[in-house]
Structure formats: structure tokens, C-alpha cells
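Every protein chain but one is kept in place in this view of the complex.
Chain nomenclature is as follows: A, B and C, assigned in order of appearance, with residue numbering initiated at 1 for each chain independently.
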Amino acid sequence: MQTTLAWIVLVLPLLGGITLVAWPGEPPRAATRLIGIGSILIAFALAVTIFVSLLMNAPDDRTFTSGLYEWISIGGTSLDLSILVDPLSVMMMLIITGVGFLIHLFSAEYMQNDRDYRRFFAEMNLFVFSMLLLVLAGNFFFLIVGWGFVGLASYLLIGFWYERPAAVAAAKKAFVMNVIGDAGLVLGVLLILRQLGTLDYQQAFANADQLGANSGTALAVCLLLFVGAAAKSAQIPLHTWLPDAMEGPTPVSALIHAATMVTAGVYLIVRCHALFQMSELAGQIIAVIGAATLLMAATVALQQVDIKRVLAWSTVSQIGYMIMAAGLGAYSAAMFHLLMHAFFKACLFLAAGIVIHALHDEQSLNKMGGLKKYLRVAYFGMGMGCLAIAGFPGFDAFFSKDDILATSLAAGPVGVACWIIGVVGAFLTALYMFRLLFRAFFGPEPTGGYAHAPHPSKWWMAVPVIILGVLSFVGGWIQVPFGWTGISDWLAPVLADVQHPLEATNAQVWLTIGFSTAAALGGIALAWWLFAADPQRRIRLAAVARGPREVMREAYLFDEAYDDVFIEPGRELGTVLLDEVEPKGPQGLITGTAAVIRDTARVVSASENGFVRSYAFAMIAGLAVAGVILAIVVAGVA
Amino acid sequence: MIVPMSAYIVLSIVLLGLGMLGVMRRRNPLLLLLSIELMLNAGNILLIGFSRQWNDPAGQIFALVVMVVAAAEVVIGLGLVVAVFRSRMNLDVDEMSSMKG
Amino acid sequence: MNVVVGIPLYVMSAAALLAIVSGAFSLPGDLRRLPEWIGLLGVGISLLTLIAMWDRPQSGFEGEIRLTHMGLLMSGIILVATLATIALSWGEPAGAGRRGEYIGLILAAATGMMLTVTAGDLIVMFIGIELLSVSLYILCAIEVTREQSLESGLKYLITGAIGTATLIYGFALLYGMTGSTSLDVIGERLAHAGPLTSQPLLVAAMALVAVALGFKASAVPFHMWTPDVYQGAPTPVTTFMSTGTKAAAMGAFLLVFTGAAQGAIADWRVLIGAIAAASMVVGNIGALRQNSVKRMLAWSSVAQAGYLLMGVAVGTAFGAEALIYYLIAYLAMTLAAFAIVILREREVEDGDQLEAFTGYGRRRPWAGVVMTLAMLSLAGFPPLAGFIGKFMLFSAAIDSDMLWLAIVGALASAVSVVYYLRVSIVMWSPEPVRDVPERTLRVPRAVATVAVAGGVAIVALAIWAQPVIDLCRDAGASLLP
Partner (left out) sequence: MPWVSLLVIVPLVAAIVLALVPQHDRMLARTVALAGTGLTVAVSIVVLVLFDRGSGALQQIDHVDWITSLGISWDLGVDGISIWLVLLTTVLFTLGMIAACQHLPERGNMFLSLLLLSEVGLLGLFTSGDLVLFYVFWEFMLIPFAFLIWTWGGDNRRRAGLTFVVYTMVGSLIMLVAIISTALIARDHLGYATFLIRDIQGVPFSGTASTLLFAGFVLAFAIKLPLWPFHGWLPLAYGEAPIVVTALMAALMSKAGVYGLLRIGVPLFPDGANTLLIPIAILALIGIVYGSLLAWRARTMRLLVGYSSLAHLGFIVLGIMVFDQMAAQGAVLQMINHGVVVAAAFTIVMVLGRGTGTEDMGRLGGLAKGAPRLAVAFLIVTMAALALPGSNAFVGEFFILGGVFRQYAWMAVIAMAGVIYAAVYMLRMYQSTMNGPVKGVSDEGRATELRRGDAIVLVPLILIMFLIALWPRVFVDASAKATDRAIAPAQVVAGRPPIQIAPSATATQERP
């Protein structure tokens, strides 16, 4: 029953999307909304049903697979079009459809004035379908398919305003980066296929030990899979596409580039934990990359002026926490933070969306200030989100981030290092988020005021923000230290085979709570001192550490480096091949041979000079040559 | 006196060589025809010589046939030379190179 | 003494004489074409006698003339070529006023060719070759008012005479070394001659004969007369030379080398192979730059001689079979191609120039199709007769461990595609036809018939190849005991 419902959940958004695309002519906006949002709502309702029905089953009876038909049978491998319904995928399903629904609702008003209303919803539905396919896939092949489709949907939505060159370029960058990730993922899966002979999750995980614990193969599998995860989840060094992706409409940023798609890498690692735990080294490398990413992104976020870019870098940073946790083996903590992040980051983006909408597509913090009196809902959402992400006690990230950090402490020396970075990151998080909040909503209005008074949103946009804002507070209480462990319990059947579950001691938990709370409060306080207490202070301090700040603003020059190292040389090489090698090489082979033959033909023609004496000479010379050939052969034969 | 076969061969080779030189060097069609006659008769000498060596009349018959053929060729050759001379008033085969290449 | 064996030759000689005699009278309008009709009749009867004798191959005049299957088939090829030549000469301005001599000489040349391929004796072969040569000298120059025709005749005569001298010298040495002019006896003696290293004169004899026959076949490096003579001669005569003479020369090659000199095959096969390879390469490359289709076809005939000589070089019955098949295919292709050239020549000035054919295929689609088929077949495109022939020749070469020859042939064929297809491209090009054929008369029916028959044969010889190959196989088998 659950699997049937899951199939329906999977197909519904696709059907919605297809209906919208196939609608003859331009469908009425109401119909577009109905189809676009309705399909997701029903999907969400069904996902909840599945969730409830699984809850009613015994914990060890919550995993189902279902093959629709035998999709291919090739070279010794057979593959069904199958889905896997288990607590992990159901959790993801709930996030995707639930948050997805809220964002769809928000978009209904946000995109009201866009001429491509239908296309927007069609593409959003395509995205939801792809994401569901990614998490529901029952084997590695369809995981990759979902992975690829998600990339496509992301590409389409980033480039939604395709007349803007910046959007087009950002879309291409995102797509290509993701294809690089796909390539890694595919190679990883192919390595699994080669070593374990299967593409099926169950079989692969059950036989994971055949890779050999801590073997080079296991390391290779994990790192290749991680290349895919890093691209999707914007981890160093494949993170540069995400900030650019903010060229898409804000709901897109909220749904894809904050709440769901970018967490796919975390999902992948958790899903494949059976493989990842075969290589301790791989886990550590991943954790270090996650930690580095979180720190790097947090510092970059500090220097951004574009409100969406701040949020984008904050996303990179937060996913860094999750990846770090997943790398260290704190799978349920990672998933916990993933869920919380979905709430507060969606909330933050939607709140930012209200601001941008109200200011007629203005995104620069420099043109904002004192907005709290105009945009109450946005202020509420942004405030709740900031408290949540900063880890203010009682809010979402307070529980989830502390879960990550506490478990890290239990993960040996690397874990401790990660813990330190995590705490620093928490401080920076609080600082940059409240910088955003204070600069946009507090302080004086920008010089000259607003051309048009920022107009508050209608309920389409308000309701999702309010719901998500509430969730940013309530959500965290699902798992409380020394209280109850909702997420861990739910994921327990999936993570039952973890060989060395990380358990933080009470002391570690208290230590973490103490430090992280201090970091959060410190960050908020510093932000207050810098940006709210005296609006002129940041201008006076503009000259402090200008150089490093410039580097941070430019995101450590990754883009430039990639341009110089990969793109330009590649372009150059292509041009050289096209203009130099091609005419001289493969085509030169032809023109060269033709030239030789042409020259020979000229010689032959010239020898045919019309003089009969020459002809006689040729005959007699030929006779001599014939005699010589014959004599040589005769001598050889004898 | 019995002339040894080698003498016939040497003579014929000399004649053949002279004829060959002639066709390669001469530009007057009449002299060309003469050179060709030399070459043909080199063959004839050889034929007759071998005919004697084998004591077989075939060679001599062959030589007679060759003479007839040679005569025919010369006749045609002279006819053509006359025709060419009529239209050009020139006896240089190198002038006859309107077609080449 | 079997004199029946000579009937086809008697008929031809008689026809030749009659034609010449009939030309001596100024005939009234209705009988204007009497010489042509005599020619057709003579060739027809001769052909019928050949067919009648197919089941009874025989030799006569004490083995001097031998109508083996090979002789019969080769004679048949020559007669078909003659038939086509007479048809192509229908209304040809070249021999105007000299119809009798013109037709008579063609018939005489054909007789010489037949004599060449049916000879059982060096003397007979020599007479055959000379008969055909002398007749052709005159035919080339028959347009005494056209300078190119004269030049062509004289060039052919001079180079031909050198060829004759070479042949004589070669035959004389052969005779001297074996003591006989009979091919059978020569073959026997050669087979038991022992190593040739001690007999330089025999080596020289073979070289000389190869060169002389190579000259008649237009093989490299004795080919140099070919382009000039082909271009200058009246086109029907060119056609006749490139089909009939080629057949006769190949017949002589087969008789002398594959047949008589079979015993010394290891000694001469490389020489003939080298001549074949050189012909294929030089002929095809030489054809590349030609603007006159006639001259291009002359170079092509040099190359084709190379392909044909592959069949000699291998020195096997299968080689002969392949050669004869290819000769038949070559006859069809060449006749078709030259027929179209003649057609165009009668319509416009300089009708043999490539430019004259621009867009011609659209004006006369059937002519375009025939010419295209001929060109594709000459280039060796399947599934046409030329392909089957080349296929057999390559097979023969590879089968006899002459893979290198096949590869040279293959690469040379690739080059040949350039100039053969250029004709087709030009014919179908969308540019307008330069000289409009309106000013000329209706299509000469005889020429058109030859063209279409050639075109049909190109296809039919491939589709129904087996019966023809059977004939060739009998012919090839008759060459070797």
C-alpha cells in the first residue's frame, strides 16, 4: 500500500507539469495555480499518509521496495524501475512535498506578474518530481536519473529569465558543475557495479564489506560518490555555482537552492552510509571538506551585499555542517540539521522574497533599511529564521547544530577539529545573519527613502512565511538532548547497520551547548554593536582589514581561478585544435595527399610533351628497365 | 666460311642500337622511317641467322613477312609525310605536337 | 588440313574487300550506305559462325590458327567491338567520301585482331598484329584535311613501327632460343629450358615481347602515344582502338605469356605485375588533369590496361578468366562512354571537351544515365560490370600471392574516382547547358543504340554475371592444357 502511494506521490507532480505544458494555448492563471499547487498538495497529503502508516508499523517493518517493471537487462545486470520506501526516503519526501507546497503557494503571488507563469509552475513541478525520484529511487541508476533531472530542473529555473545574460550564464555554470558531479557519481556507481556486480541498493549495501574495509577501492568509491555529493551540495571545490544560482526567481532559490536539492549530497551519503563507513579515511576527508566549506562560506557571507547572496553563502555554510556530520558518521544529526535547515532557510528566502518583491526587485542591502515597519510578515519570518539559523537557544539550529557538534566531539581528533571550526562557524553564522537582519530591517531608510513605499504581501506569500517561521522555532523540539530523540528513532531502521554509532557523552553535550550558545549570542551581540547600535559605525570601520575583506567578498577568487586554470585553457585548446590542428592534421591528410597527387599529375602531364622522339625514348628506356627487372627476378628465381 | 651465330647477333644488336638512336635523335620523319627500317632489319638478320642455325625455314618465311610489313609501313608513312608536308610545308616531327599533356 | 577453322576470318576478309570495292563506285542515294551494310553483314555472319563453333573448338592449318574457347570468345569480343564501331561511324563525318576504305579498313583491322587472338604461331600472330596496326595507322589519319588526325596517324605510325621492330626482335630471339615459331613447341621448350640465368637472350626476348605487346595494350611506360593518338583520331576509330586493339593485345599477352611461357611464370610475373602497377598508377594520375573527355578516356584506357594486365601477371587460368570477363565489361563501358562523346561531338564544336557536357544530363537524361553508369563502372563501383571484373582480377592477384598488386590497384582505383566522377558531376550540374543542341539534327539512332546497349550491358553483365563468367572460365581453361 505504501509503495503504491509512493508511486502516486512520485507521479503527481510530473502529471501536473505535463498537464501544464500540454495545455493548449495559455491556461488561465487560476488553473495553472490549481494544477501546479494542487498536485504538490495532494502529494504532500499522500506522503503524510505514508508517514503515518509507516509509524503504525513496527520499526523493523518500515522498508519496502517496489519494482514497476523490468526496465533493462543488460550484460549480466538486470534493473527494475523501482522505488525504495523507508524512513529516510519518507522523511525526504515530506520535506520535498511539504516545503515544496509552501513555496509553490508563495510563488503563486510572487510570480503573478510574470508572463511565463505557466512555464514557472511546470518547471517547479518538474523539479519536485525529479527530487522525489532522486530520494525514492530504489537503485543507483534511478538515483542518478533523479540526480540528473534535478540538475535539469535547477538549470531551467536558474535560467528562468532567459533574456538576462547573467541568468543564462549562471544556469550554464550550475549545469556544468552538476554534470561534473554527475560524472563523479556515475564513476562511483560504475565502480560499485564493477566490484559488487549490482546497481541495487539492497544488494550493494548488504555486500558493502566486499569492497574491503579501508581499502583503496572503498576509498575510491566513497570519494567518487562524494564528487557527486559535493557538486549538488555546493561543497569545495564545486561550490561556485550556488551563489550565482541566485539569478533565478527567489522561490526557486528557496526551494531548490536552500531547502531541497542542495541537500541531496547529504542524502546520498546517508543513504550510502553502508559504503561510506567502509572507508574511515574517506569519511575524514569529507568531514574536513565540509568543515572547510562551512568556514569559508561563512566568512564570504559576511561580506556580501546582495541579500540573496548572503543567504546563498549561508546555505553553503550550513550544508558544510551537514556534510561534516555525515562524513564523521553522525548520520541522524546530519539529517536532523537537514530538516531544520529546510524550515529556516526556506523561511529566510521567502522572507527575503517578500522584501525583494516589495522593493521591486531590489536585492542590495545598501538600498535597504528600516523595513520592519513596512513589512511585518517579512520581519517576522526573517527574525525567526535568523534566530533559528544562529542557534539561539530553543530554536531549530540550537538543537540540530548542537547535535552535530556534540557528536563530532565523539569522533576522535578529526572530530574535535571539526568541532572547533563548527563553533567558530556558529559565531560567524550569527554575525552575518544578524548583519542582514539589522541592515535590512533596522536603522534608517536608505538615503532618499524608497521610491514607492514597500507594499506588504497578500496572504499567498504571507502564510508560507508564517508557517515556516513557526516551524523554525517548533521544529527543533522534535529531538531534545536528554529528552527525546524523534529523528534518531525514526531513522533507526535505516541506520541499524551502522557499525560504530557515535554517541556523545553528557559532558560533550554540555560543553557543546555552552560554547555554541556563547558563540551564537556573541555573534548576535557583535552584529548589534556593528550594525544596529550605531548605523554609522560600519562606515567608520570600512577601512579595517580591507584586503582580506576584499578577498572574502570575491569568494576567495575561486571563479577567477577556474576561469584561468580550466575554462580559458580549454577554450584556447579547442580553438587551436579547430584552427591549427584540424586543417593541418586530419584535413591536412587529405589536402596533403591531394597535393602530392596533383603534383604527380603535373609531372605526368609534362612528360607527355607531344614530341614523338620523347615517346620513342620512353619506350626504349622502358625496355631497358623491363630487361633489368626481368634479369633481377630471373637471378632471384634461380 | 661459316659465320658464327654470335656474329649475327652482334650485328643485329648494332643495327638495332643504331635504329634506336635514330628514332630518339632524328626529327625528320623520313630519317625516322629509315631508322625504323634499320630496327626491323636487325630483326630480320636475327631471324635468318637463327633459321640457319636451326636449319628451319620458318625463320626465313618470317623474315619475308617482315619485309612485306616493313614495306607497307613505309608506304603509309611516306603517304602521311606527304600529306603533312602539303599542309605545313615542314618536315620536323617536333612541330607535330599540337596534342600533349 | 582443317580449313573450316578459318571461316570467320574468310568472311571478314571478304567483307573487307567487298567494302573497299563497293566504295570505289559512286553509289546512288539508296545504296549510299552499302559499305556499312556489307560490314554489318560480314561481322554478323562471322559472329554467327563463332557461335556455331562454340561447342566444337578446333584448330586448323596445322595448329597455326586455333579457335579454342579463348580464341572464340576473344574473337567474339572483337567482333562486337567492330559491330559497335561501324554503328558509331554511321553518319560520321570523318570518312565521308571514303566510306568504302573506312569500313574496309575497320574490317581489315578486325581481321587482324582476330588473327592475333587465334594465332598458334608467332608468324601468324605477327601478321595479325601488323594487319591491325597498319589498318589503324590509316584510320587514324583518314581525315587528311584535319591536322590533328594526321598528327595522330603519324605519331601512331612512328611509335607503332618501333613497337613492331621490338616485337620482331623479341620474336626472333624467342625463335632463336627455342627453335620454333609454334607457340605449343615454344611452351614445351620453355618448360624444359631449365634456369634462365644461363640464357640472357631468352630473358631479353621476354622483355622485348612484353614491351611490344605492352605498347599495343597502351601499358606504361609504352603508353605515351595513347593520349595523343586517341585524341586526334576520329572518335569511332578511337573507340575501336581502345576496345579492339586492347582485346587483341590482351589476347596476345595471354597466348604468349600465360599460355606459352607458362613454364617460366616465376620469371616474368613480376615484370608484368610491375607494368600493370605502373599503368594503373600513371594512367589514373595522368587522367586527372584532362579537359578533353576523349583524352581523359585515353589515359583511362592506359589505367585499364593495367587492371587487365593483372590477369596476365598472375599467369593462371583464373587470371585469364578474370581478364576476359573484365575485357567484356570494359567493352561495354568504353562503348557506352565513347558513344556519348560521339553524340556530343556531332551536336557541338569541341564536343569532347568536358565543358561541353555541362548540364547535358538534364538535356538528354538517358545519355546522362548511360554516361554516369559507364563512369561509375569504370571507376569500379558496385554493382556494375566493372566492379565484378575488378573484383575477379583482384581475387586472381591475391589468390596468386600478388597482394601488393591488388593493393596498388585498389589505391589507384580510389584516385580514378576523381576524374570519372567529375564527368558525372558536370553532366548533372545545375548550371545551364552551354551549347544548346537545338542547332543540330535529331539523335543519330545508331549511336544512341550503341550507347543504350552499352549502358544496359553494364548492368546486365553484373546481374547475370554467372553465365558470362562461365564462358570466360571455359576460355581461360582452354588456354592452359
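Keep this in mind: a contact is a pair of C-beta atoms (placed from the backbone, for glycine too) under 8 Å apart; a residue touches a chain by one contact, two chains touch by 3 or more.
Just so it is clear, the model here is predicted, and its values are computed rather than measured.
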For this session: Give me the visible chains that the unshown chain touches, in label order.
Result: A, C
Seminar exercise, completed: Full-complex touch with the removed chain, picking from C:Ile398, C:Val443 or C:Val456, is C:Ile398
Exercise. Among A:Gly36, A:Gly98 or A:Gly138, which one is in touch with the chain left out?
Worked result: A:Gly138
Exercise. Looking at the whole complex, which of A:Leu55, A:Leu281, A:Val565 or A:Leu578 touches the chain that is not displayed?
Worked result: A:Leu578
Exercise. Of A:Leu68, A:Ala213 or A:Val416, which residue touches the hidden chain?
Worked result: A:Leu68
For this session: In the full complex, which bits of chain C touch the chain not displayed? Write them out.
Result: 362, 376, 380-383, 387-388, 391-392, 394-395, 398-399, 403, 406-407, 410-411, 413-415, 417-418, 421-422, 424-425, 428-430, 465-466, 469-470, 473
Seminar exercise, completed: In the full complex, chain A touches the hidden chain through residues 3-4, 7, 21, 64-80, 82, 119, 138-139, 141, 144-149, 151-152, 156, 159, 162-163, 165, 168, 171-172, 175-176, 179-180, 182-183, 186-187, 190-191, 193-194, 197-198, 200, 202-203, 570-571, 573-575, 577-578, 582, 585-590
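In this section, only the chains that are shown with their structure count from here on.
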Problem set entry | Of B-C and A-C, whichever chain pair has more C-beta contact pairs | B-C
Exercise. How many angstrom lie between the CA centroids of chain B and chain C, rounded to a whole number?
Worked result: 26
Problem set entry | Approximate Å spacing (C-alpha centroids) for the pair chain A, chain C | 78
Exercise. Could you say which residues in chain C touch two or more other chains, in rising order?
Worked result: 154-155, 158, 162, 166, 227-228, 289
Seminar exercise, completed: Shared-interface residues of chain B (touching two or more other chains) are 23, 32, 93, 96-101
For this session: Note which residues of chain B are touching chain A in the complex, please.
Result: 20, 23-27, 32, 93-94, 96-101
For this session: Would you tell me which residues of chain B are touching chain C in their complex?
Result: 9, 12, 16, 19, 23, 29, 32-33, 36, 39-40, 42-44, 46-47, 49-50, 53-54, 56, 58-59, 61-62, 65-66, 69, 72-73, 76-77, 80-81, 83-84, 87-88, 93, 96-101
Problem set entry | Contact set on chain A toward chain C in their complex | 597-598, 600-602, 604-605, 607-608, 610, 612, 614-616, 618-623, 625-627, 629-631, 633-635, 637-638
